[in-house]
Structures are given as structure tokens and as C-alpha cells.
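One protein chain is absent from this view; the other protein chains keep their places.
Lettered A, B and C in written order, each chain numbered from 1.
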Amino acid sequence: MEAMSTSVPIGTALTAGTAGTAGTAGTAGTAGAVGYAAVAAQILVVVAGAPLLTGWMRQVRARLEGRAGAGVLQPWRDTRKLLRKESITPVGTGPAFRAAPALLVATTVVAAALVPLLSTDTPVSSHADLIVVVALIALGTFALALAGLDTGTAFGGMGASREMTIAALVEPTILLSVFALSIPAGTTNIPAIVSGAAHEPARLASPAGLLAAAALAVAVIAETGRIPVDNPSTHLELTMIHEAMTLEYAGPDLALVELGAQMRLTLLLGLLSSLFAPWAIATSGSWAALAIALVAFAAKVCVLAAVLAAAEVLWAKVRLFRVPELLAGSFLLALLAVAASYFLNGAGS
Amino acid sequence: MNATLVLTAPAAVPLLVAAAYAAAGTGRRRLTGSAGLVSALVILACGALLAVSAAASAPGAPIRAYAGLLRGDALTAWMLLVVGAVALIACGATPAYLAGERAAGRATDRTVWRYHVLVHAFLAAMCLAVVTGNLGVLWVAVEATTIVTAFLVGHRRTRTSVEAAWKYVVICSAGIALAFLGTVLIYYAARQAGIAEAWALDWPTLVAHADRLDPAVTRLGITLIVLGFGTKAGLVPLHAWLPDAHSQAPAPVSALMSGVLLSVAFAAILRYRVIADAALGTGFTRTLLAGIALLTLALAAGLLLAQRDYKRMLAYSSMEHMSLTALAAAIGTPLALTAALLHIAGHGLAKSVAFCASGRVLHLTGTARIGRVRGLLARTPVSAGMLGCAVVALLGFPPFSLFASELALARAGFLAGGPLAWATAVALLLVLTALAALAARTSRMLLGPTPVPARIPVPARMPAPPGASEDSEGSEASEGSEGSALWPLAVGLAACTALGIWLGPLAGVLHAAAQTIGGH
Amino acid sequence: MSAIPVALATATGLGGAGALAALVVPHRARVPLVGALTAGVGAAGAAVGVTALTGTHWSAEFPNVLPLGGTYLAVDALAGWFMTIAGAVVTAVAVYGVGYAAGRPARRPAPECRAPGPGVPGPGVRGLGSRGAQAVLPLFALSLLLVPVAASVSTFLALWEAMALGSLLLVLADHRERPAVRRAGVWYAVMTHLGLVLLLTGFALFAADAGGETFAALRAGAHTLSPGVRGLVFVLVALAFTSKAGAVPLHTWLPRAYPEAPDPVSALMSATMVNLGVYGLVRTGFDLLGGGTAWWWLGVLALGGLSAVYGVLQAAMASDLKRLVAYSSSENMGLVLIGVGASGLFAAHGDRPQAALALAAALLHVVNHSAFKALLFCAAGSVVRATGLRDLDRLGGLRARMPWTAGLFALGALGAVALPPGNGFVSEWLLLQSLIHGLRVPGVAVAVVLPLSVALVALSAGIAAAAFVKALGVGFFARPRDERAAAAREAPPLMLVGAGLLAVGVVALAVAPGLFADGLGRAVSAATGPTGGGAPRGGGELGVRLADVSARMSPLWVVAALTAATLLAAGLPRLLARRRRRRVHARLWDCGGGAPTPRMAYTATSFAEPLQRVFDDVLAPEQDVDITPVRESAYLVDRVRFQRSVPDRIEHRLYEPVLRGLDRAGRAARRLANGSVHLYLGYGFAGLVVLLLALTTGW
């Protein structure tokens, strides 16, 4: 069953840290210029595409709700406007407050570089560990929560508190999903998982794959702060979570925070699509494959986003203290996924 | 080396010192307290000489005097060393204690005179019990300790001390009478086994011919002896005198009683155990001693739990340690017996330090109630530190020797296997309970901020203004005058530590002593 | 070969000299001198450890030292691993301790603040700087280093108890400042002795059946034990060791002792002493008992998982800074135990390479935990020393007044939350890898336990993030909530240097864990034996080979990428912005109600409230609402008092009944000594009659 059977001493796994620097090619080998281009494209498509995706979702929602909508480009316009404004530092905030937006964006960018959104054959694919990606995303949450507390206002603390609670509860689901996904692949390396799934589509249709997909979908919703966990468009203190943390941001900082949130959404939807719909992702270093992958990526993510937007129209936000129930459900799904993957896919193989 | 002299001196010299005190009277020519050190030093010296000879010669060749009436083997040497060391601590702490009693108006020239006479007579009786080879004389000596100490326990003539003395004498006399009955029965068995009258109470003879003793009679005799000497050793069922007497006796006497009287009595049991094991096999004494040890331990632990008086607390801790020694004797392997002897020494040293220090605490605070003593370490860092160290030693922490002996005891217990392993496990749990109680109570006394000077003000110390720095240096300096009173305690703790790390030349005599009573 | 004994002798000599110096040297010179000597002890110990990690073995015996037992010493790579950690931490903390105990605190709290009360600790300066505490400190450091060297039951237990005693005395150093210290000390003494009883029972049973008490004899005789005895030995020993490691259910000493100990002592205890619990477990379970059956390790795993989640939940609830950090030790040791348990489980199923990987993860987490935990306690200690406060609800705003300390704490917190680029992430990643890939080990138990373990690790990591966001965000960020916090001043340089040394270690572990791989490999193979037996590439330098695991993680790469991306993200908007302006300061959003005061800020308690509600059933908080109506009408409320506490539930349920029972027993036992001579003599009479009856009935 194992896709890879190379024997790696743990010492090597650790020493890779000293030897491997950003530029060195990993084990995947053949990545040339196309590989670098793929990484750049991944980053670019996430950074540039994120506002568009948000715009697209808003547009879908607007249409479903019978409104005209502001257009797909509106988030871009907002971002541009905010970036041009002056930087404002609220009194009494410190370095954490100022550094958090950049860190949020940075974690997402690094994650975007790692996740095989377009290609599994990139210079960094050997570093693309699923746990690292999850942790990077959590790091962004961590930074933002600290920033929320740094303001010293009730809103900031409230948002941070709620956000960290949800983040803590999401964590088991995500890692169990990772576990479920890594069982057939024998690794937590995302490119390996993705290419394995692409070569063997039966994995995805298995109960394990479906359960893991469902679990991860809930986790993604929670991580990105979408309905029913959080409502990104509310500023009502009783309900807001993410927005409460970022209430004090203005100008370019706010632009970064919003961009970061949009990028996370894009990235996570992309990750979902890569994991569960790995078709058309470039597995070799050809320009054509990369182009196809780009188009396919856009299509997959747009479909997912549309589904999400549609769901948001139909659902209501649940109460904060009902969220754990939702997450417990997703945890159960993930656990079932692991069990299914172990018992159905040949125990002890 | 003159065997007679070495064997006679430990009992005779303290007796002479007692006589000298008695003769000197209470007048101007009275002897100072430090003259008491002579007894202790002589006992120590004789113990050392005996140890040298015991280590040099084979275990079977002890020295004798007066036709075997006095007899010195390695066990004698070890016990003499313990008695001497504890006596040194107690006698060293005596002058300061008596000065404190005088200052508190509880002692007069006459009581001091009587105190000295009786203490040295007490030492003489204990030494006699240790050096004699005749079991009858052993009994006489142990009974003599009761008589001599009766007035030491009741020296204060208050209601409580008279009560303690009465209980002490009545219970101990009854118990020791049982031991005499046991002795008589052993004598009977020996005579019937064909041992001549002159040798029928001679320990080595009995050991040599133990297999000829009638088992049924010996069993009855040994039971009575364990009950009887167990009384003096603080073992159930006739243990109840112990906390009362220890709490009412003067601190140095408590130290002597707890530190060595108990173990001298227990050494008698150890000697009889050899005979019993040879006559009856190991099962009988093993069951008897283990049962008594566990009951004593449970009782001590239970009564420590809700203890309110710190001298009684120390007394129950003595019971706890004696029961451990008894358990070691029940196990009876060479390792266990060595552990028992080391435990006797370690407990003697630590407990005497604890009692002497508690005497200082009593002088300082004027109460023996645990609940009324607070912040001792802040008030008198050195004295309280000594008490704390002694209690830590009693709790069985390294580097004190009690740790080594308890460790060896546990190992030996589990090595023995079967019911003894269970007994050891139960004992360890009970020791834990006792530790919890002791630790909680001692810490309550020692730790915490300096209390507001209550009834008895600490001399030369003004209550510090709030917030002002109150460095421990200051209080340490104010205690400088205590230094002379504290050296015995420091010596005791140092000895206990040294025994816990390295036995040095004592290793030989300790192992030889264990071999002496190891029998098989 | 001769380096180890020389260094050991040096450490011992320095330790003794330190104790002696503390007793004789006057106050002014005492603290620096003792600190220097203690640092020397640590350095020498670390030297021994490093030498051992290069593959050198050494052993010696001194049969006459320690009566009736003898002293047997041996150093191998496993011992070396723990000695290195302990030595390094001791060195750094000794430097920190000099700054801590020397001189006066930056600001002495007002007298009324010194009034005894749990939340208002005084400065620990008098305690740790005193003669007694200074004398114990080097000896305690020495015992920490020597415990792994012990090679016989007696030696081990003696050093183990010496360490316990040393830590106990140091915990009590501040007893004059706070009454809670005494209670903590008693708890600690009892719990540690309970551990000793368990250890003693276990080891003595083991030694009795194995026919010798040196570790060599135990190792040789382990296979002669019956499975039942082996299991019993393991259970007893494991309970004791996990107690020392701060794992539930015998953890109660930990959250009491750590907060009350002087801060350098907390650092030493949490960063080195708890490790020795893990050391003991690994040494006994793997080395001496030679593995064992699956249920042993399932038990360890369960304890680990429980500790991890329970510990971190309590940490998240704590509003006392040091208590929070202390409970985090419980959590991290739980993670380590998960690793150890998984390793044993794999080994029991015969998969040695997998076992080695899990053990490597556990050991790596041990060192990571030591580094960041010592750093956290040092930083927390600086805060406590500067403000006299431990209550997070009163702290705040320290990043402006104590920037270095805040930075150091942040670094430690980053390690503790197991997020990249912190050092904790490296080992947790390895741990997760070992668990995830452990599923190929056959067995239904494995299949059930591993996913749950992964979930528990994840949950604990998530809650740890919340806990440390709270500690950092509430304690150091925002604005001061108390005047003492507002008047804090930066810690003295020596304290910063000491903590800085630890920070260097944290960073090194975070970016270049590969530096430690060689030693780790040797330590692991010292524990599990030559692991390469079944693996294709056995006999290599590491001795550990893993098939099928192709996951990789390069911390350095992650750090570099993150740094670059952050710089880009921070810089690009500036370039993009058309008009470059200086930052403008503005008031906080106040809902139009005037400037928000520090009292409006979210407190630690309120921060933890959602989590507490989620885990209501586990934590069982106690609430007390007290409404006082106005006298005239029952409907008009005059005063509302609301009180909530989150007690340690295990303590509530497990310990209090025992304590109550003991108390009752004690009271009942008093009746046995009611003063009546008749009763006393009656005991004797009854005893005599019973024994005589027993004799006549043929016993």
C-alpha cells in the first residue's frame, strides 16, 4: 500500500533542517524552472486571487439573495483603498499589534508555497508537510489573537478568547484528518498524498476519504471563520469573533488583515480541492501541465466557494457555545475516517 | 587490653560518676554538668575498644569477665557505641537544658542534684544491660532502668509528670515482669535440657545448645519475653507508657530513653531471637515480631495523624522506628539485621537531637502544643534548623543513615518474599502516613513568619517595624550565645549523616554484630 | 575515557564547595560565589553528558559509600542525554539565580502587600539568598546531575531522595513570606515520599526476584521474573516516575510546589527534575525490564494523554502566572509520556525502529520542554520579582517596562505552544509523525489508541496555544491593571543573561535540531538496545532506521521562509502606498463612552471563560453568586458577589476523601490513647491472653 518505501533515518530527517535551505532541491528532484514558476504561481494566485474569490463569494450570495452585488472586484478595490490610507497606531498597543498582520499574511504565503495547489513537483515539495501547513495557519491565528489582546480593549480580548477557543477545538479534527489522509499514502507529505491520490482515485471514493473530506471541510469553515461558526460580515459584539480581534486595525494594517483572511480562505479551499479532487494538478515539470493546473485550480476553488456561499445563505450562524457541538461532530467524522481507513483499507498492511 | 576493665568500665564509671554527684551534694563543691560527659566518653571509648577487638577476632571469640557475667561481642560494642554517642549528645545538652529550667523556675539545686545522680545511674543500668552475657542480669538491668528513670520522668512533680511517672512504672513493671517469667521459663527449659545451673542463663551457652530446648516451653517463654522487653522497647501491647513518659521527662532524658533505652531493650529481644530461632525455627519469632511490628506501626501512624503535642509526636515517631527495627528483626536475614542495627544507631542519634532541640523549643515557647508554636525558624534559625534536620532524618531522607537502613530493610523484606514482603509493603505505607503527619506538624511549627512575641518574649529582639528588612542574618547573630548549647546537636546530626554515607571503620563491627545475632 | 570521572569529580567537588561556601562566606559574597560554583557544577555535568553522548561509557563502584547498599555509577548515552539537559539548565539558571538572589529586588512591595495571601507573594530574595537555601542549591544541582549516573537500586534511590529533599528545602525557602509555601511543601514532601514508597516497593520486588540490586544484575535477571511480578514492578515504578514527571493522577504536588518555590528553583525543578521521572521510566521500562507487554505502555499512553489534556486545561484556566506555567509542565510531560508509551507499545509489538522513532520524539521533547520551560519560569520569575504579582488579572503592560523579559517570555511561549518556528513544534512534529506512522504496527489496540493519542496531542497543542496567548497577551501586553505592574522595572542584567543563555538554547533547538541528532540516536539506542536488528540498515552510526517514513521537516527552512515572507508582507504595502506617512497615533475605539480604562480590558479569567464553559463537565468549576438585596425591597439589588474557582478536580475526587478518611482515622485513633491506665494495662492483658490462647490452640 505504501506509496513510498524509502528508508529515512530519523537523524537525516532532523539534519535536513541544517542542510536544507530555501533554495535547495528536495528529494522530488526534477523540479527546474517550471517548479519555481509553479511556486511563484501558487503564491501569486493565492495573493491575487484571494480578494477575487471573496468577491466571487459575495457575488454568489448577493445573487442568491436576490441582490445585484458589488461585483467580483470590490474586495480588490477595498484593499487598494486601505493600502493607500495612513498607518494608524492605537494608543497603548505594542509591537505584537503591528507585526501580527504581516505575520498573518506571511504564514499564509509560506503555506501557499508549500501546498501543491498547482504542482506536486516543486523545489519546496519535500518540505511540504501537512502538519507544518496546519501549524503555519495556526501560527497566524496565534499572532492575531495576541494582537487582539494587545489592544487592551474588551473587544480585542473577547475576540482573542473566542478565536483561541475555537482554534483549540479545531486542532484535533484537522490532525485526525491529516492522519486519515496519511494512512494510505504512508506519509504526511502533501505532494506525496496528492500525487498518490491522483494515481489512485479509488482512495478518494473510499469511505475514509469521504469522511475525512467532510471533517476537514467543517474544520476549514471554522478556521476561516465562516458561517455557521463565525460571520465575517457582522460587527455585533455578541456574535463576532474574528472581527472583534481586528477591530482596532485601520489603513494598510487592516488591508493586510483582510487580505490575510481572504488568503487563508483561498488556501484552505485550495488545499481541500487538492486533497480530495487532485485532478489536473501538475505532477511533472511541464509548462502546459502547469497552465492546465492553474485553470483547473481556479475552477475547483470557484465551485467550492460557490457551494460555501450558497450554504451560508441557507444556514444561520450558530451560537458560540453550540460551536463545540459542531466541532465534536467533525471530530467524530475524522475519527471514523481514521478507523475506516485502517480497517477498510487493509488492516496491518 | 584488659577485658575485665573494658567490660566493667561502661557500667561502673557512670555509677561512679553518679556516686560522685551524690557525694558532692548540692553545695558549693557540686559538680558541674559537664562532668557528665565523662560517663559518655568512657562508654564511647569502651565501645570503640570492644569494636576493635571484635573486629580483630573471629565472631565466635568474644571477651568475657567475671565468669561470663560480663561479655563483650560485636553487638555489645555496637550498642555501647550507640549508648555512648547518645549519652554524649544528651549529657552535652544537659547544662543548657538545666540552665533553662532554672531560668524558668522549674529546677532547684536539689532537683538538679537528683537529676545528675539518676541520669548516670540510668546510664550505668543501660550499659550493664548491654555488656552482660547473663540473661538474668540482663533482665535485672533493664528493670533497673525503669526504677531509676521513674523519678526522672516525674521530676517536675506536676500533676502531669506524676501521672506519667505512675503510668510509666506500672506499665513497665508489669511488662518487664512478664519478661522475667519468660526468662524463668527459658531457664527451666535450659535446665531440663541438661545445662548446668551456672550456665543455664548464659547467652552463648543457650545459643550453642538451643536446639536441645523444649520447643513448647521455649515458645511460651519467647512470647512472654517479646511481650515483656517489647514493653520497654515501645512495642504493642504495653506501649502506652511511652508517649506519656517521653513527653514529661526532661528533654535530655527523653533523648536517652527514646534514643537508647528502647533499643537496649530491643537488643535483648534480638539476643533472645537467636535462641528462639535455633530452638523453634525462624517461623515463630518471625510471625510474632512481624505482627507486633505492624500493629505498633499502625498505632503510631494513627496517633501521629491527629497529634497535638510535639514531644508526644516525637515519642510516637520512636514507636514507629522501633517497629521498623522489629520488622527488620522479623525478617531476620543478615541484611535485615544489619539494617536493624544501623537503624537503631541512626534513630538514636536523630531522635536524641530532636528531643534535645525540642527541649530548647519548649524553653523558648513555653508550650508543648504544636498549635501554639509558629515560625520557629524565623525566631531561632539554628535551634529550629537542628530540629528540622533531625525530623528530616527521622523521616528517612538521605544523607542521614535512617535512609540507608530503611532502604536495606525494604530490600531485605521483599527479598524474604511471601507474607514478609506484604508486611514490608504495608509497613512502607504506614511509614508514609506517619511521614505525612510528622511533616505537616513539624512544618507548622518551624515555618512561617516570626510570630508576634506572645507570652514569652524572645530576649533582646524588638518586634521589627512592618516592612523593614528582617534579614535572617540578624536572628542568626542573636543566637550566637546558643552555640555552646548546640554543639551536641550538631555532633549528633553530623554523626547521623556520616553513618548514612560511609560507615568507615564501623562497617566491620556492624556486620560482625549482625552476624552475632544472625545466628544462622 | 578519563574525561567522565574527572568531570564527575569536579562537579561533586564544586557542589560540596558551594555548600560549604554558602555556610561560611558572608552574605555579600555568598550569592555570587555559590552561583558561580553551581554554574560550575552544571557545566561539569553537561560535560559528562556530552562526553557520554559521543558514545563513551563509564562505570565505577564504591561499595563502601552508602552503607548496606554501596554506590554503583555508570554513564551511558541515555544518562548523558539527561545530564546534558540538566547541566545546561543548571548553568543558565545558576547565572540567573545570582541576579535573582543578590541585592535587593527592583521594587519592594508596600508592606500591606506582604500580608499573607495567595495572590500577593512577596519577593523571594530573602528566601533564596539565605544561608540555608544557598547551601542546598549546589547540592540540589549536583543531585539532579547525578541521578542518571546511578547504577544500582540503592544508589538511585539515595540520589533520587537527595534530589527530592533538596528541592523540598528549596521550595520551602520562601516560607516566611507566604503561608501557602508551607502547605505546598507538605504536599510535596508527602507526594514525593509516596513516590519513594512506590519506587522502593517496585525496585525491591524487582531486585529480590532478579537476584541483585545493581542495574546490571536487574538487566540480567529481568527475564527470570514472572509476567505478573514484572507487571507489578512496572506499574509501581511507573506510577512513581510519572508522579515525579507531574503526570496525573499523582501530579498534585506540582501546581502547588512550583508557584510557591523561588523562581530559579521552579525553573530548575520544572526543567530538570521532572525530566528525571521520564528518565526513570525509560531506564526501568526499556533498559532494565527490557520492554514488556503492551498493556504497560498502553497505561503509560493513557496517563500521558490524560495528563496532557488535563494539565493544559488547568493551565488555560489558571490566572496565576506561575501556576499556568507549572500546569504546562504537566501537559508537556504528558506529551513525552505519550511518546514513551507509544514507543513501548511499538517495541512490545516488535517494531523496534518505530519504537526508536517514538522514543526519539519523546526525548527530543524532553529537551525542548526543558529549554522553554526554564526560560518561561525565569521570565515569570523576573516579573514576580519586579512586581510582587503572580496574578495575571493584575499584571499587564509589561512589554513596555520589561521589554527584554517580555521578549524572553514570548520566545518561551512560542516554544510551549508548539507552533513553528518554536522549538516545541519540532518535537511535537516528530511525535505526531511517530504516532501517525505507528499505525502500520499491527494490533487493534494500536489502531484504537493511536488516533486518540493524535487527537489528544492536537487538542493539548490547541489549548496550550490558548493558555499562552492568555499568559502573554494578558500578562505582558495591553496595559497594566495594577500600580505595581505599572511601576515594574527591567530585571537586573545577570538575570537577563541567565535567561538569555536559555533563549540561545531555545533558538538552537528551534532552528537546528539536527545538531542534537547524533546524541539523540545514541541515547535512544542506549534505551531500546540495538534497534537495527530487524531493519535493513542496522548497524549504522545511529542504529535507528525507519522504513516507510518519508516525511521531512526543516525548521530552518520554515524560519527562513517565514522571515522572508513577513518582511515582504510588512514592506510591500509601504511600497504600494502612494503617500508615505509616518504612523499616526489614535485613540482606541471606545464606543463613544470615553477612553477605556485598564479595568475594562479582558482579564485572564474572562479570557478562559469560553474554554471553561466548553469543558464544563471536565473541570467542574465552582460558582457562588451572592446577591444582597436592598433592605426595603427584595427586588432591588444592593450588592452582587460572584465567585468562581476552578479547583483541581482530580484532587477533589481522589485526594480529599483519602485526606478526610485519614483525618477521621486520626481522630478515632486518639481514643486509643485516652489516658486511662486501665485501658493501657488492658491492652497488655488482652495481648497476653490472646497470645497465650493462640499458643494453647496450637499455633
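The rule is short, and it goes like this: a contact is a pair of C-beta atoms (placed from the backbone, for glycine too) under 8 Å apart; a residue touches a chain by one contact, two chains touch by 3 or more.
Everything that follows uses one rule, which is that contacts and distances are computed from a predicted model.
Student: Out of "N-acetyl-gamma-glutamyl-phosphate reductase", "Peroxiredoxin family protein", "Cytochrome c oxidase subunit 1" or "Hydrogenase-4 component E", what name does the UniProt record list for the absent chain?
Tutor: "Hydrogenase-4 component E"
Student: Mind giving the shown chains that are in contact with the missing chain?
Tutor: B, C
Student: Given that one chain is not shown, which residue among B:73, B:101, B:244 or B:277 touches it?
Tutor: Only one of B:73, B:101, B:244 or B:277 touches the chain omitted from view, namely B:244.
Student: Out of B:49, B:303 or B:410, which touches the unshown chain?
Tutor: From the options B:49, B:303 or B:410, the contact with the absent chain belongs to B:303.
Student: Touching the left-out chain: which of B:22, B:99 or B:137?
Tutor: Hidden-chain contact among the options goes to B:137.
Student: Going by the touch rule given at the top, which residues of chain B touch the chain that is not shown?
Tutor: On the side of chain B, residues 69, 134, 136-137, 139-140, 143-144, 146-147, 150-151, 154, 157-160, 162-167, 169-170, 173-174, 177, 180-181, 183-185, 187-189, 191-192, 197-198, 200-201, 214, 216-217, 220, 243-244, 247-248, 303, 306-309, 312 touch the unshown chain.
Student: Footprint of the hidden chain on chain C, which residues?
Tutor: Interface residues of chain C facing the absent chain: 669-670, 672-678, 681-682, 684-685, 688-689, 692-693, 695-696.
Assume only the chains that are shown with their structure count from here on.
Student: In whole angstrom, how far does the Cα centroid of chain B sit from the Cα centroid of chain C?
Tutor: That gives a centre separation of 41 Å.
Student: What's the distance between the Cα centroids of chain A and chain B, rounded to whole Å?
Tutor: 75
Student: Among the residues of chain C, pick out those that touch two or more other chains and give their numbers.
Tutor: Not one residue of chain C touches more than one other chain, so the list is empty.
Student: Residue numbers in chain A touching 2 or more other chains?
Tutor: Answer for chain A, listing residues that touch two or more other chains: there are none.
Student: Provide the residue numbers of chain C that touch chain A in the complex, in ascending order.
Tutor: 356-357, 360, 396-397, 399-400, 417-420, 425-426, 429-430, 432-433, 435-437, 439-440, 442-444, 447, 451-452, 454-459, 461-463, 465-466, 469-470, 472-474, 477-479, 511-518, 520-521, 535-537, 540-542, 544-558, 560-562, 564-570, 573-574, 576-579, 581-589, 596, 598, 600-603, 606-611, 613-614
Student: Can you name the residues of chain A that touch chain C in the complex?
Tutor: Contacts found on chain A: 2, 4-11, 13-22, 26-27, 83-92, 94-96, 99, 101-103, 105-107, 109-110, 113, 124, 126-127, 129, 131-132, 135-136, 138-139, 141-142, 145-146, 148-158, 160-162, 164-165, 167-172, 174-176, 178-179, 182-183, 186-189, 192, 247-248, 250, 252, 255-256, 320-321, 324, 331, 334-335, 338-339, 342-343, 347-349.
Student: Would you tell me which residues of chain C are touching chain B in their complex?
Tutor: 27, 64-69, 108, 110-111, 114, 116, 126, 130-132, 153-154, 157-159, 161-162, 164-165, 172, 175-177, 179, 181-182, 185-186, 189-190, 193-194, 197, 200-201, 204-205, 207-208, 213, 662-663, 665-670, 672-673, 677, 679-681, 683-684, 686-688, 691-692, 695
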